[in-house]
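First the structure, in the form of structure tokens, and then the observations on it.
Here we show just some of the chains, and they stay where they sit in the whole.
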Amino acid sequence: MSTPAPDWQVEHWLNTPKPIGLADLRGKVVLALAFQMLCPGCVSHALPQAVRARQTFAEDGLAVIGLHTVFEHHEAQGSPAALAAFLHEYRIGFPVGIDAKDPDAGLPKTMQAYAMQGTPTTLLFDREGRLRLNKFGHLDDMRLGAAIASILAEAVPDATTAG
Amino acid sequence: MSTPAPDWQVEHWLNTPKPIGLADLRGKVVLALAFQMLCPGCVSHALPQAVRARQTFAEDGLAVIGLHTVFEHHEAQGSPAALAAFLHEYRIGFPVGIDAKDPDAGLPKTMQAYAMQGTPTTLLFDREGRLRLNKFGHLDDMRLGAAIASILAEAVPDATTAG
């Protein structure tokens, strides 16, 4: 199987008392949704879907993380205060990290690292931190629910033998 | 674990050249949707959901079956011709069995055998024919997708050791 995925690179976190690295979530399946607060498809579909995933699966099996990957309209979306207002109004309670700006590129660093094509992008990682799904655009609920459950059902090798 | 579930009791099949028993589907996960053609919740939600399940999962992993469990409006829903017209108009292509009338009771036989409370009712069976879900009413897509995938992911014991 593939090696663990690169970690996300976050410059500011909301909805969490401390930063969360991908490695901190080892042992859980991880749904990470890359979005922008002014992206209509994110607002109408992908974010409500992530909220449903948070409600459908237990916290000790699935972690749900948002990544605010701003690559346009920086003046409108770029501040933590704007994002905090958005998360408040849309009642999004899971941790959200602001993808780190890259002074040398138009795309922020995590978007680059995962070669994302835009927003929304849904990432799924298995219990060992390997990237298992990297999907740009619409994903239907039944398929996402099945993908999460399939990865949750995988046997995890003993810590002594894994690697 | 529980013993295999009782088979459905069907007096007429549509969309299949020959009758299908639960035992014939051993090795597959089975989604059986009990519905009535004049039940609004079946028409607007549960049947489209079963169609989505058929499209989402491979035929060799998941079988999808409809059960027409008529317990009211027999004069309107009771004939195979009426049901055939309905399946044609709603483009439902999976096999549908008409639950066998019980001359001694108001409910048809499969409804009784599974103690169904009404329509729609969603049944899920594992690869060994054991009933794993018996849900009356609304079921959301993410939860159903997860339930199917979880059961699909279960290891099946060898035929020589199963029992």
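The first chain written gets the first letter, and so on, giving A and B; residue counts start at 1 in each chain.
Note that in this section contacts are C-beta pairs under 8 Å (C-beta built on N, C-alpha and C of every residue); 3 or more make two chains touch, one makes a residue touch a chain.
Keep in mind the model is a prediction, meaning the values are calculated, not measured.
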Quiz item: Which total copy number does the whole complex reach if 2 copies are given here?
Solution: 4
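Please note the rule applied: only the chains that are shown with their structure count from here on.
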Quiz item: Which positions of subunit A touch subunit B when the two form their complex?
Solution: 49, 52-53, 56-57, 140-150, 152-154
